[in-house]
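Just below is one structure, and these are the notes that go with it.
Complex shown without one protein chain; remaining protein chains in place.
Residue numbering begins at 1 within each chain, and the chains themselves are lettered A and B in the order written.
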Amino acid sequence: MAKVPVQFTLNGSEKAEFIESGTTLLHALRDKIGDTSPKGGCHQGTCGACSVIIDGELKLCCLTLAETCNGADIRTTAGLAQGGVLHPLQRAFLDAFATQCGFCTPGMIMAAKVLLDRTPNPSREDVVEALSGNICRCTGYEPIIQAVLLAARANSQNAA
Amino acid sequence: MELRKDYFADVRKDGLNEIGQPRPRLDSPGHVTGQTAYFADRNFPGLLHLKMVRSPHHHARIRSIDTSEAEKHPGVVRVLTAKDVPHNVYTILILIQIGPEDETVLADGKVRWKGEAVVAVLAETERAAQEAAARVKVDYEVLPAVFDMDEALKPGAPIVNEYHGRNYYLYDSGECRKVRFGDVETGFGEADHILEQSYQSSPIEHAPTETTGCVVAPEGNDRFTCYTNTQAMFFTLDNTSIILQMPGSKLHFVGGTVGGGFGGKVDVIVEPIAILAAKLTGRPVSFIYSREEEMQISSPRAAEKVVIKDGVMKDGRIVARKVTGYTDAGAYSRHSPYGAQKGAAHYPGPYTIPNVWIDTYCVYTNRTPSSAMRGFGVTIGDFALEVQMDKLARLIGMDPLEFRFINAYRDGDMKAHRQPTEGAALIECMQEAARAANWPVAEKYMTMSSYRKGA
Partner (left out) sequence: MSLALQTFSTVKDANAALQVSGTLYLGGGTLVIRAANEGDVSVSNLIRVTEPSLSAISVSNGKARLGASVTMAAIARQPELAPLAPAARAVGGPAIRNMATVGGNLFAPAPYGDFAVALLALDASVATEDGETPMEAFLAGRDAGRAIVTAVEFSLPRAESFRFLKVSRVKPKGISVLSIAALLQRTADGTVTSARIALGCMADRPMRAKAAEKALLGHKLTAEEIAPALSAASDGIAPITDPIASAWYRGQVLPVHLGRLLLS
């Protein structure tokens, strides 16, 4: 099997690995690099549990080949807390009881993050739309929607 | 959240410290930081991947299995068939003496549902395992199949499962679970109206976000650690011990956070074969369902059919209720004999009825084996019962909620199962529901009480 070099930054730190050509970014992150925060719920693009942010855009790493990410800036939920301090979204997911089994949570937080990065004061519809590629089988979504709105409010209060 | 403390105020101690208080969930910090360890968040050097070759037929005899090409395929380490499994025919409820053993870990001579496991392929990569699985040749003789419970119970229907020899589970009470209370025929004779209706449901998949799976690591000294997302840890350990004929002390099961189960992860399906594979290869093994397998292969909630015949008086009293319930187990028992029995224990619902007759059957068909899911044996029954209650109320021109107040069970009432009712709260729930929904209900019902004081 042909090994190819891949090099990218993951949550701000340089990663360089030799991986088998054709390996998905999901496998590369989880099995090679050891960031297991992206989850494999379907490997079909339907559940969103593997959502990560690549160069500022929400992507599904189960459908992305790792070798197409050379030079990319990759962000995952594992890298969100800074110096042990939770990101406002993480805080809001705790406070709004937006997690049950937690399997969808890292993907949900990634999808919510790209939304808030571009739309700091989203409407409820904006949130629903932003999370529409992510499936949660436990919560019924409402607490997750509320958590994202809560994080947005917390952000705007901090900014004020 | 609002606590309505006026209900049962005189029969309840009120020193509640936790109830009604928001408390942070203990597991959430792990979830929001991506640190929670699910079974698949572990990696082992030399991990092998298990892929299952599955039956494309609903019912077929296996004439032959040829694994030679698969074994030669690059990356393949081992191919397993029925003869490799020490105790291949099992049933999970045997742990509580509910037999007979009726299911194969890997098909032996016959497949009884589309998707049944036939051959397990172990390879260095998932891709190699998939390629090799496509090279396994199974020669099938397709047999007539039956998918409908009514058809399966007809004389001359194809026999689904020879270990039962008939298309229903034989309880110690006979062909079904039975409850007899009073005399329903007399009750129907006295009734002003009789309503008989049939209700049916389809199988329902739990669709957890994390698929079923396990990762097994051999520990040397013949001991195996199995990281699994089972919802039934010791159940699985004990059944694995039987299937692999291996003392439980050799098996170390590690659970943890499950990425959604809803009852769909209580069957003993992935662990025994993965541990066997680890034992025979000496390598760590991962067996994780694809999304398609989760949807098509893992047990769903059973399809059910419920036939309810009620005798009702013009004044709203139900005087007789006869329920016949059918639970579609699919090809194998798993938890369904228990599910059907739960139905018998649940009918006639939370109502006091003087004459009751209940029969519940566990039926075999060539469908995907069904099993546990949130209130199995009860939820579909409740759907049927409550739709029936609405129809009865309409039949006699009564408000559906008032009709339920008249029939609601209360403390001290004798249930059809000959247990006096204790701790009933249906009346109070309905009173609160009526208030919350602004549903007008006559005052006499709003002052009723489950424990009959002054009523």
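Methods note: contacts are C-beta pairs under 8 Å (C-beta built on N, C-alpha and C of every residue); 3 or more make two chains touch, one makes a residue touch a chain.
Bear in mind that the values here come from a model prediction, so they are computed numbers and not experimental data.
Taking the complete complex into account, B:131 is the one of B:116, B:131 or B:359 that touches the chain left out.
Among the residues B:36, B:88 or B:290, only B:290 touches the chain that is left out of the figure. What chain A contributes to its contact with the hidden chain is residues 1-2, 4, 20-22, 24, 43-45, 48, 51, 57-60, 62-65, 67-68, 111, 114, 128-130, 132-134.
Looking at chain B, the residues touching the absent chain are 51, 125, 127-128, 130-131, 133-134, 290-292.
Rule of thumb we're sticking to: only the chains that are shown with their structure count from here on.
Separation between the centroids of chain A and chain B, computed from CA atoms only, is 34 Å.
Contact residues of chain B toward chain A in the complex are 24-25, 27-38, 40-41, 43, 125, 127, 206-211, 257-262, 290-291.
Those residues of chain A whose C-beta lies close enough to touch chain B in the complex are 1, 20, 22, 30-31, 34-44, 46-47, 49, 76-78, 80-81, 86, 89-90, 93-94, 97, 99-106, 109, 135-138.
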